[in-house]
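Pasting a structure below so you can have a look.
Removed: one protein chain of the complex. Kept in place: all other protein chains.
Each chain gets a letter, A and B, in the order it is written, and its residues are counted from 1.
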Amino acid sequence: MSDATLPAIAAPRQRAPGIWRQSWYRFRRNRAGLIGLAMVTLVVLVALLAPFAAPFAPDDTSAMLRGAARRAPSALHWLGTDRNGYDVFTRMIYGARTALAVGLGAMIIASVIGVIIGGIAGYAGGMVDELLMRFAEFFMVIPVFVVILAVVRLFGIVVVGTWLEDIPNLNLMTIIVLLGCFEWPPIARMARAEFLRLRNSEFVEAAHCIGSSRRDILLRHILPNAMPPLIVLVALGIGGAILAETMVSFLGFGDPRAVSWGQSLYFNYEALKVAPWAVLSPGAALFVTVLGFNLLADGLTDAFNPRTRQ
Amino acid sequence: MGTARYIARRLIFSLCLILGVSVILFAMINAIGNPVEVLLAERPGITEEMIQAVTEYYGLNGSVTDRYFTWIWALLRLDFGTSIIYNLPVSEMLVTYGLETLKIQVPAILIALLVSVLISVLAATRQYSRVDFGVIASAMVGHSMPGFLLGIVLILIFSYSLGILPSYGAYSTRNPLWGSDVADALWHMVLPVGMLVFFNCATLTLLLRSSLVDVLRQDFITAARASGLPERRVVFGHALRNAFIPVLTYLGILFGLMLGTAPVTETVFTWPGLGALYIMAIQQLDYPLIMGATMVITVMLVTATLLTDIAYVAIDPRIRLG
Partner (left out) sequence: MLSTLAPASSPPVVAAPAPLLQVRDLRVHFHTREGVVRAVDGVDYHVNPAETLGIVGESGSGKTVSSLATLRLVPPPARMAGGQILFEGQDLLAKKPAEMAALRGRRIAMIFQNPATSLNPIYSIGAQLGEILMWHEKASRAEADARVVELLGLVGISDPGARLRQFPHELSGGMKQRVGIARALLCNPSLVLADEPTTALDVTIQAQILELLADLQKRFRMSMVLVTHDMGVVARMASRITVMYAGRVCESADAATIFNAPRHPYTRALLESMPRIDHSYTGAARRPLPTIAGRPPNLLNPPPGCRFHDRCPEAAPECRRLLPLETPVGPGHTVSCLKRGSEGIAA
């Protein structure tokens, strides 16, 4: 969420500051949240401007030919070169694109599944609620990380020779889809709790009374009011998904064709002793990104929940 | 409903969860592709007979449902099959490697718990002070620091720069430290345990401190102080126990995912545990080992969830059983 859009959404329609604008006022006073927002903005800008910001092309291994692989940071290669002759700084910058694609992709999938399942459970209640929430519990006890490792590996073998192989970055797509398909239960739980709470609220009752359609009530009255806690979960989830993809790649099950921080870590970990910069740089980028999203989520929690802070 | 009946009901539900997950896992693995074809995919020039032989050998003739029931029936008898690459009983391997994992994970969680309690009390009783701010900031940083990155930094410092701690393995191949196997094992544990303690501690402190701050603001804490109870008892007896309630869930996940998060830790430190074994099994497509390890990790997670539920009942009398 960007600082510019928040007040703009609420401003034209309401005279009294709406929930979004009020939250923004509170968020602005939260130092941790602002630092998080700055870090996330930085990562987003770097990802968008990668071709302009990076000194080399992401697949440029010319240093290798010059015999300059695994060189320490210098004026030419700001963060050194790695064992394949890539410029570490360049790979770090392009990695931001992959990271954000993974984080956003996974959380969009998770949010859609989570809000639909949780929303239905909370709004319908009764047997449907019971069944859907038990279903969510199954997903909560699946050891996601190890399952993803196995599925990515097996899937990678099966697709060989099929049309699926032609999909660019298929491996990365698989990881994104799997993360999305496994990370929805917390969102579903929160959405259920919010829908349950809002379903019985007075303004929804009022909407019923003036004859609003069920679709209108769900999409225009309940969903917008259920958003704040969900946004916090999504912000946290983006950081979590980026971390998960990096670890999958670090263990060697990532997409060999993707320029990701996890791939850099995987390829260079063996050479940690000789060229630590090639490992530390993508690691630091990952750390800044995850910290940024965590701080942002923290600030949003306080902004949406004024009573937690004095 | 009585406590015993509640626990019995949760136990039955837990068994259902495990069965459910086993179905999902089995279906997923089989949906991806026939194990035999996957196994032989990377071997060029295989013949129809070879496929037949392997299928026969691993009992992969029957329908998917038949195979599922054969597998689950064997699991119930704790028969996990035989590893394809090591040719050893999977159950035996899981125990051997699992113990190596628990050896670093259990102490790490316990130490982290102790340390985070002390730090949280220190910070929460001095809310808004510099100490508190420092604790929040470093806990947030530690919580966002990927565990393996921390491990890498520790290796760079203590193994490569200072050269005082080993960077890989659980034992020295020869010449154990001070000639003692115990000392040698402990010496190898320092870095992986240190990394896990730091990581667990950061998250636990973050949760516990904020929960403790909330509880310390409650009326019953003022009431306990107004009754003249010493501060030590107010904080540790009255506040801490209440503050733990929201942290229990995370603690349960920490215990439950001990094995699930092991692959990363054990890759960083080349630790011969279940996580490293799992990575190996996936790389080598060792189906019995993959399925066995995944089920053990699942059972661990479900058990921890069950114990968390029971702990809630034990610690919080307000929970209505049902």
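Convention: a residue touches a chain if its C-beta (ideal position, glycine included) is under 8 Å from a C-beta of that chain, and two chains touch if they have at least 3 such contacts.
No experiment lies behind these values; they were computed from the predicted model shown.
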- Note on the structure: Considering the complete assembly, the absent chain touches shown chains B
- Note on the structure: The listed residue (B:M195, B:A224 or B:M295) that touches the chain absent from the view is B:A224
- Item | Among B:Q127, B:Q283 or B:T308, residue touching the chain not depicted | B:Q127
- Tell me which residue among B:K103, B:H143 or B:H238 touches the hidden chain in the full complex. B:H238
- Message: Give me the subunit B residues in contact with the hidden chain, please.
- Response: 127-128, 217-220, 222-231, 233, 237-238, 241-242, 245, 315-318
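Note that in this section only the chains that are shown with their structure count from here on.
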- Just how far, in Å, is the C-alpha centre of subunit B from the one of subunit A? 23
- Message: Residue numbers of subunit B touching subunit A in their complex, please.
- Response: 17, 20-21, 24-25, 28-29, 32-33, 38, 41-42, 140-141, 143-146, 148-149, 152-153, 155-156, 160, 214, 257, 259-261, 263-264, 267, 278-279, 282-283, 285, 290, 293-294, 297-298, 301-302, 305
- Message: Give the list of subunit A residues in touch with subunit B in this complex.
- Response: 32, 137-138, 140-147, 149-151, 153-155, 157-158, 160, 239, 243, 246-247, 250-253, 265, 269, 272-273, 276, 279-280, 283-284, 286-287, 290-291, 294-295, 298, 308
